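Reading through the structure tokens given below for one structure.
With one protein chain removed, the remaining protein chains of the complex are shown where they sit.
On to chain A.
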Amino acid sequence: MATALPTDPAAPDPSDAPPRSTDTEALGRELDRIRAEVLARRGAEDARYIHTVVAVHRRLEVGGRLALAISLLPPAWLAGTAALTTAKILENLELGHNIMHGQWDWMRDPAIHSTTWEWDNPTPAYAWKHTHNHIHHTWTNVVGRDRDLGFTVLRMSEEQPWRPVHLLQPFYTALGAPFFEWLAALYDLEADAVLQRRKPLRAFLRDAVNTVCKGARQAAKDYLLFPLLAGPSAVPCLLGNLTANTARSLWAHTVIFCGHFPDGVRSFTEEETEHETRGQWYLRQALGSANIEGGTALHVLTGNLSHQIEHHLFPDLPSNRYAEIAPRVRDVLTAHGIPYTTGPLLQQYASTWARICRMALPNLHRAAPGRPRGEDPA
């Protein structure tokens, strides 16, 4: 794999730089050491953290639901909707995403375990674990392999072939963001894989039935049962639930897009990842991810995906440790001349949108000669 860095001054044309295998091996060892140190210290304090988040989520949800039951009163509506939105965000990001990554499997608690966890999201846990944990985290930002690189409908890298429909991608990205959780459920069905004969039709139909059933249960809860129970407050309760789900979708969409699409994040070709060593895999994860700067509240509400770089290097370390290791990871990467893409939320978000718009247009100039081109995913 060509592991040269686009910003490396010693290699003006990154594509032609020789592999820096010695560097990546040292990088691998240094990052492995950080990982080992966290594993050695992982214990009661971490367990207390996740149990606290679980308890906070459930209390917020109960409180929010109760307030929405009397949401004819405007203050109750506001408080209930805010509590429910926060609960749903915590549940999807800090709990669902991270628990299903196996970050808490070490506690050996079947109640908080990647194999038993199910989340408040139309996509069933097993479907998401396959597309996210397996495909996205293994093939991060590899054109043609990482379906998350544009979620099969957006063009997010110059290496991806341009098609006229991409002209519209700023519009359908904006239109889709409020329904992100439903679109993500469709995406996890992998209809594209059926067309490419990577997934049997029978499996697709089974998954589709599961997703429809789960989606119906989730929707019935928020849009039928709770409003009915709210009696005279039925309509405001329904609107509160709709607001909470929509706000969560918008937030998840923002966090996820800021993780891999801001300026400075690289994509890779399949040829580049051939015979990839552990160190080279680390390098690709670091170059393919971007962080969001902010305070503790922001980190918790993003499920610590604001530490996307640390998460992609160590997807199975407990999320509460990412903030702690971030400065050291940054030092290691910087010492190796590897860029560490980070910035405040607004900057990263604007940068993501700039890329969505830029990639809507065909490439203005051809890629450097000799640079391997991405495979057409179709």
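To be clear about the criterion, contacts are C-beta pairs under 8 Å (C-beta built on N, C-alpha and C of every residue); 3 or more make two chains touch, one makes a residue touch a chain; residues count from 1.
We adopt the following convention: contacts and distances are computed from a predicted model.
**Q** What is the protein name, per UniProt, of the chain that does not appear here: "ABC transporter substrate-binding protein", "Caffeine dehydrogenase subunit alpha", "Oxidoreductase" or "1,2-phenylacetyl-CoA epoxidase subunit A"?
**A** "Oxidoreductase"
**Q** Can you tell me which of A:W106, A:F204 or A:Y223 touches the chain that was removed from the display?
**A** That would be A:W106, which touches the missing chain.
**Q** So which of A:R29, A:H134 or A:R163 would be touching the chain we can't see?
**A** That would be A:H134, which touches the missing chain.
**Q** Return the single residue from A:A47, A:A82 or A:A323 that touches the missing chain.
**A** Of the candidates A:A47, A:A82 or A:A323, A:A47 is in touch with the missing chain.
**Q** Touching the absent chain: which residues on chain A qualify?
**A** Touching the missing chain: residues 32, 36, 39, 42-48, 55, 58-59, 62, 65, 101-102, 105-111, 113-115, 118-120, 129-130, 133-134, 137-138, 214, 217-218, 220-221, 225-226, 229, 281, 315-316.
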